[in-house]
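My questions will all concern the structure given below.
Shown here: the complex without one of its protein chains, the others still in place.
By letter and in written order, the chains are A and B; residue numbering begins at 1 in each of them.
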Amino acid sequence: MAHHGHEPVPGAAAESVSAGYELADIPSLRPIWIFVIGIFGLLIFAYLVGVVLVTIPGTQVRDTSQAVDVNSPQAPPGPRIEADPNVDGERIVREATERLESYGWVNQRQGIAHVPIERAMQLLLDQGVRPFEE
Amino acid sequence: MAQPSRMWIGSRVARMAWLPLCLLLVACHVDMYDQPRYKPNQTSAFFSDQRAMRPPVENTVAMGSFDPDSPLLTGKVNGELATELPMELTAELLEHGRTRYNAYCAPCHGLTGDGNGVIAYRGPLQVPSLHQDRLRTVAIGYFFDVITNGINRMYSYAARIPPEDRWAVAAYVRALQLSQYADVNDLTAEERQQLGAQ
Partner (left out) sequence: MSAQIFPRNANAIVWVSTIGLVALIGGIVAAMVGLYLSPWYTDVGVPKAQPVPFSHKHHVDQLKIDCRYCHATVERAAHAGYPSTDTCMSCHSQVWTNSPLLQPVRDSYRTGDPILWRRIYDLPGFVYFNHSVHVAKGIGCSSCHGRIDQQHLAAKAQPLFMGWCLGCHRNPEDNVRPRDEVFNMAFDPLSLPLEERVRLVEAYQIPTDGRLTNCYVCHR
């Protein structure tokens, strides 16, 4: 058989040379186990280092955004026209809705009342859309 | 016997292995996705103002949208503001008007029509109340006219509210006025009792 350029690697085992192919696959599983154990060991070690770093007193990160230096001059807060814009909108809608769902006097002496809008729509069906009498 | 035929099939399959490479040739065109036609509100590179939706030629009106003699479209009968609706007053019309009013009018005029809508409050804007004698005694066509043409600082809402809906809003405004100005004599005894309790 012609040579294809693959010379036997120096150091090949005599059995492999005599068999004509490599017999040994991995000499030993030990290095692999050392590697796997090493990886996990490193993970655990890094975790422990992290735990130690976090628990050492004085290394915690503190929220200083609310800290106020009482000795420094403070500017008064800017004008706050609306602390929460939602509140006013919801109040206006709620009050108007309550008004449209309730009975009450507008002018008791003249006999004028406000009624729920549903009732007003009923009444309007009876009296039509002509202008109100003066 | 089975062995050679299985090998034959296997080699045939293997020879077709290049076919998935054809997938590289597809999915590179978006002609169907972006078809050569305009969608609403799209920009156009063709027209100088970049509008694909072309504004109508000046002094043109849409079919059926212009008739100076139609109370439905002008709010007027013989030049005078209409005092009656051009359609039948029904509960559905009022309910429809209510949704239109709450969407288009309530931001300024308020849900009750007292002129204290959220926008009026935030503006702050002075919005006239609908519950004043002048507006209670005005013809219903007046509301239609104001919605159609605007008044003072109020813009026209004709582009957003079709004429039939404008009449529904006008009718609902009347209902709102009535809800805040109901004659006690029109109410039932039960309702009067409820009022008297206050």
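The criterion applied here is as follows: a contact is a pair of C-beta atoms (placed from the backbone, for glycine too) under 8 Å apart; a residue touches a chain by one contact, two chains touch by 3 or more.
Being a predicted model, the structure only gives us computed values, none of them experimental.
J.: Just to confirm, in the complete assembly, which displayed chains does the hidden chain contact?
T.: A, B
J.: In the whole complex, what residues of subunit B lie against the chain that is missing from view?
T.: With respect to the unshown chain, the touching residues of subunit B are 32-35, 37, 39-43, 49-51, 102-104, 106-107, 118-119, 122-123, 125, 153-155, 157, 159-162.
J.: What residues on subunit A make contact with the chain left out of this view?
T.: 1, 3-4, 6-9, 12, 16-18, 20-22, 24-26, 85-86, 89-90, 92-93
Note that in this section only the chains that are shown with their structure count from here on.
J.: So what's the Cα centroid distance for subunit A and subunit B, whole Å?
T.: 36
J.: Using the touch rule from the top, collect the residues of subunit A that touch subunit B in their complex.
T.: Spelled out, the residues of subunit A in touch with subunit B are 88-89, 92-93, 96-97, 99-100, 103-106, 111-117, 119-125, 127-134.
J.: Please output the residues of subunit B touching subunit A within their complex, sorted ascending.
T.: The contact residues of subunit B facing subunit A are 83-85, 89-91, 94-95, 98, 106, 110-112, 114, 116-118, 121-122, 133, 136-140, 170-172, 174-187, 191, 194-195, 198.
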